[in-house]
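For this depiction, one protein chain was excluded, whereas all remaining protein chains were kept in their positions.
This part shows chain A:
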Amino acid sequence: MHPELHEHGPDEVPHTHPEPGVDPHAPLHTGPRALRIGIGGPVGSGKTALVASLCRALGEELRLAVVTNDIYTTEDADFLLRNGVLPEERVRAVETGCCPHTAIRDDISANLDAVEDLEATLGPLDLVLVESGGDNLTATFSKGLIDQQIFVVDVAGGDKVPRKGGPGVTTADLLVINKTDLAPLVGADLSVMDRDARARRHDLPTVFLSLAEDKLATPVADWIRGLVAARTTPAGA
């Protein structure tokens, strides 16, 4: 075995002699790959609606695909297809065996397979959104699966949610407080949510959103545009 590059004569292409029987190929897709963003949050906070909005906002300018992790097989994937925001081949549903948090954190294999299959069938992508099934405030994504994560809560869940903290609220790269249009109806104080989010998250960004009023989820789409641009712009350029 000669794993290091060498050549036998002046005209030879440098090569290696790998261990017989051992797969010499690197795992697939180690090169440039899509930016992967996880979108998590409690049930009903608006994750799927946010994904649909982001597909509408970014679908024309970025090569985009989505992986959904609904506890009920293809419910979320079907929502995206019904709403016509992405063609069928750009959406994959992962089944999670009653445990949506396991599939995005402890055993990410099915999600990694889905992301790799999308890249293998569609060619290079700029962005893959991985939407978690609705879970609780402790659900976060593994760094082995995604590059950045968004946590979505809503004002109707109570204005105490940011104060309660939990890994989602505290550590997500972007906190989205959704359904601000409902705040007057449910007696939620947005300034309290803003103050508590700042206290929990220090310098990490938080945005307020009403998908009923902003169908393109502009602040979230802009945040993602910034991440994609940072990846594609060479350092120092």
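Please note the rule applied: a contact is a pair of C-beta atoms (placed from the backbone, for glycine too) under 8 Å apart; a residue touches a chain by one contact, two chains touch by 3 or more; residues count from 1.
One rule holds for everything that comes next: contacts and distances are computed from a predicted model.
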item: Options "Urease accessory protein UreF", "Heme exporter protein C", "sn-glycerol 3-phosphate transport system permease protein" or "Glycolate oxidase": UniProt name of the undisplayed chain; value: "Urease accessory protein UreF"
item: Option from A:Val13, A:Cys98 or A:Ala229 whose C-beta touches the chain left out; value: A:Cys98
item: Of A:Ile108, A:Val155, A:Leu175 or A:Ala217, the one touching the omitted chain in the full complex; value: A:Ile108
item: Interface with the unshown chain - residue positions in chain A; value: 19, 21-23, 25, 27, 71-75, 94-99, 102-103, 106-110, 112-113
